[in-house]
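Every protein chain except one is present and positioned as in the full complex.
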Amino acid sequence: MAAVDLSTELCGIKLRNPTVLASGILGTSNALLQMVAGAGVGAVTTKSISLDPMPGHNNPITVGFEAGLLNAVGYSNPGLHAAIEEFKNLEGMGVPVIASVIGRGVGEFIKVVEGLWSQGFAAIEISLSCPHTPGFGMMAGQSNPHYTRQVVAAVRRVTSIPIFVKLSPETPDIAKVAVAAEEAGADGITAVNTMGPGMVINIEARQPVLGFKMGGVSGPALRPIAVRCVYEIYKAVRIPIIGTGGVSTGRHAIEMLMAGATAVGIGTAVCISGLDVFSAVCREMEEWMEANNVSSVQELIGTAHELYPE
Amino acid sequence: MAAVDLSTELCGIKLRNPTVLASGILGTSNALLQMVAGAGVGAVTTKSISLDPMPGHNNPITVGFEAGLLNAVGYSNPGLHAAIEEFKNLEGMGVPVIASVIGRGVGEFIKVVEGLWSQGFAAIEISLSCPHTPGFGMMAGQSNPHYTRQVVAAVRRVTSIPIFVKLSPETPDIAKVAVAAEEAGADGITAVNTMGPGMVINIEARQPVLGFKMGGVSGPALRPIAVRCVYEIYKAVRIPIIGTGGVSTGRHAIEMLMAGATAVGIGTAVCISGLDVFSAVCREMEEWMEANNVSSVQELIGTAHELYPE
Amino acid sequence: MSYTPNDSESTFNVLQPTIVRIDRIVDESKTTKSFFFNGNIEYEPGQFIMLWIPGLDEKPFSISYHGKNFFGITAACKGRFTRKLHQMSVGDILGVRGPLGRPFTIQKGNACLIGGGVGMASLATLVDRLKRGMIIQGAKTASDVLFRDRTGFSGMTVYTEDGSAGEIGLPTKNLETIYKQFGVMTLYVCGPEPMTHAVFEFARRHGLPMQASLERYMKCGIGLCGQCSCDGLRMCLEGPVVDRETLETLSDFGRFARLKDGRKVAIEEYLQVRT
Partner (left out) sequence: MSYTPNDSESTFNVLQPTIVRIDRIVDESKTTKSFFFNGNIEYEPGQFIMLWIPGLDEKPFSISYHGKNFFGITAACKGRFTRKLHQMSVGDILGVRGPLGRPFTIQKGNACLIGGGVGMASLATLVDRLKRGMIIQGAKTASDVLFRDRTGFSGMTVYTEDGSAGEIGLPTKNLETIYKQFGVMTLYVCGPEPMTHAVFEFARRHGLPMQASLERYMKCGIGLCGQCSCDGLRMCLEGPVVDRETLETLSDFGRFARLKDGRKVAIEEYLQVRT
């Protein structure tokens, strides 16, 4: 059969394959994004950018457990001004670059997006969903339909590039938030951020390991939750979804696509399996697609919603 | 040093060790509970009992993934009348038996508790937290402070035995619900039920595996979330907690105790490791306690809340 | 047991269905078909698999044909699930979870295999394995008889309720005579529970070793939900094959079984319920 076509399209953004580097993993500098681009990813996302520099939480910021990873980075980032300096010449990257943006309020979101969007980013990702940083995301109640509508509408007015909204798996009715985002003008949804928070206690020390005591859970533990979120969002909206959470193999990526994702975010697996994870996932997808007579990614998206056998 | 004392006490109920069979695992008959009692558990919980018989969801009702298990049993149970017939002579069990109770509304909870409580149960566990059964738990919005207060107050009036309230890890502010339960007269908290729901799609079939498509996530994936919930509840209430979620080793049990649990529920591990899991967990706890000069379970409860180094 | 890595489609496991394609369909009798699949499943006679029709349901079946790179099941058409199964065609897909449960323990000496109805399916691979012993099949009518031309079954004695094939009557009819002729033998039994119970009483009378496969309503199949319990035993884990000593301790045996909702009803009622 003809070669398999892994390319996909996110609201007009062409991706050579559906893998996307998730925000917060390696996305601190142009040079690191470049390295990931070289490893065969379809698109990359920057570490979330806030108006002011944030030192983040004290170490440890990550801790592993038998089924995944906890992190409480605390959105450490050098702030808008430094980000403008850092993320330049994005065309040279060879893959689309998505800017992840956070804010303590609508005003901050607007300022950061105003400052950033014309740097050459392919899209803005508005993260409303971190579970472990006071003032932001879940800890500020940002992941609800009302707030989502407000932020997206406001940001919509200051940029003409596509807007993605990144949601938390802890949102009680995630599809409603996605609908609010779509109605307010978002071009896509990223689902999901880390879940929890969770906690790992070292029993010899009798202390939570993370500097912030609790942190968002990512990796294998998160995967079925992320798949269900994507499935529910796909039923509710028409805009594309970047399905993110626990993906580390081609089979996982295909599962996300079948649930309704148009592209697949990968974060934690970059650390556990190394940068090769992107090309490995693509190779495994190709192999499966060839064996199952599927010639393009388009033929997979949302297929788990069709009733079987007829 | 002297032998380690594993016994613990849940609002007056004496347990020979802190392990408790979680609800919904094997708890369908007296004979099965007896078998678990024989395996060395500290206390057992029945499968949740509703007023009317419930067939539950179609198969598959469980599906494993790389980091745990999903289930969508759908609260299948023979109903109150059959339960009264089934659960008799509980004194002969040798360990305390907790009756798990569910209802579609306060009225149903009252009827079931009225019918059951004097059968010889050590306590009633009110489950407000299943994520995959329409009309019950999360799908009926039962896991919030207001509803919790109502149900507990109502049930409190019809029984004199201890009442535990079982909470969902998906509850946005779980400590608040625990406080509501305590204020309304609950004697303890069971934390947590399964999380999610999650979904596993079989990509060759392009279909969700579970009969109900989605199901609650238990096992390793849930563990850090459960530990965090127990930690937060312990800070907020004075009643004891049965810490449940992903426990399969003595170290896990000790972590739960340090987070604030007085006893430790075990469910999924019974299937993965077999019935020996209860005695294995106890043996591993003893070994650790001896090596670390801890002579009783009491010395462990809540210790992760104390500041280190001083 | 460990959690399933969802990373392979080709290894069978108990926590997640593995997809197989129907390779061949054979009509075994008027109401019974065999379905063949490619794949290498480790299976011992007496164990079972959970068969998934995606989007519909998942039900327990014995493996009735077992080779190095193929296996087959033999299903009677009873209700919603098996009706759908009987409508399926070569090339259609199904999910398989297993192998599950405890198999027959093969004993030395004389063997007597007694199957009733589609219970014969469970004994078929045991016939292949044993290559010895007496085979007795009970069926309703001639058109229900299974495996008559199958290799290794040439010596099979058939009993039908209406006498349309073999001898008229139940397959337990001549057990005393057989015992007088052959003496001590191990009884391997799978069929409707009243039949199994009759064999059990015969075996107990003579102190004969016996192993029987009991059918209970299966859900998880991995010992978790407690649905399949017969007294304190889970038929998906400590069964479905149990020996005579165990049968003696089971007060439910021959008398009660649990419906899908867990209600314990008389075995006759259980066998009539359609889901």
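So that you can tell them apart, the chains are marked A, B and C in the order they are listed, and the count of residues begins at 1 in each.
Rule of thumb we're sticking to: contacts are C-beta pairs under 8 Å (C-beta built on N, C-alpha and C of every residue); 3 or more make two chains touch, one makes a residue touch a chain.
A quick note: this is a predicted structure, and the numbers were derived from the prediction, not measured.
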Full-complex contact with the absent chain, from B:Q119, B:T249, B:S273 or B:S296: B:T249
Touch list for chain A against the chain that is not drawn: 24-29, 31-32, 34-35, 47, 53-56, 58-69, 71, 73, 76-79, 82, 86, 200, 202, 204-207, 209, 211, 219-220, 268, 270-273
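By our rule, only the chains that are shown with their structure count from here on.
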Chain occupying the most central position, where position means C-alpha average: B
Chain centre separation in whole Å, for chain C relative to chain B (CA means): 36
Euclidean distance of C-alpha centroids - chain A vs chain C, Å: 49
Residues of chain C engaged with two or more neighbouring chains: 6-7, 9, 54-56
For chain B, residues that touch 2 or more chains besides their own: 65-68, 200, 204-207, 219-220
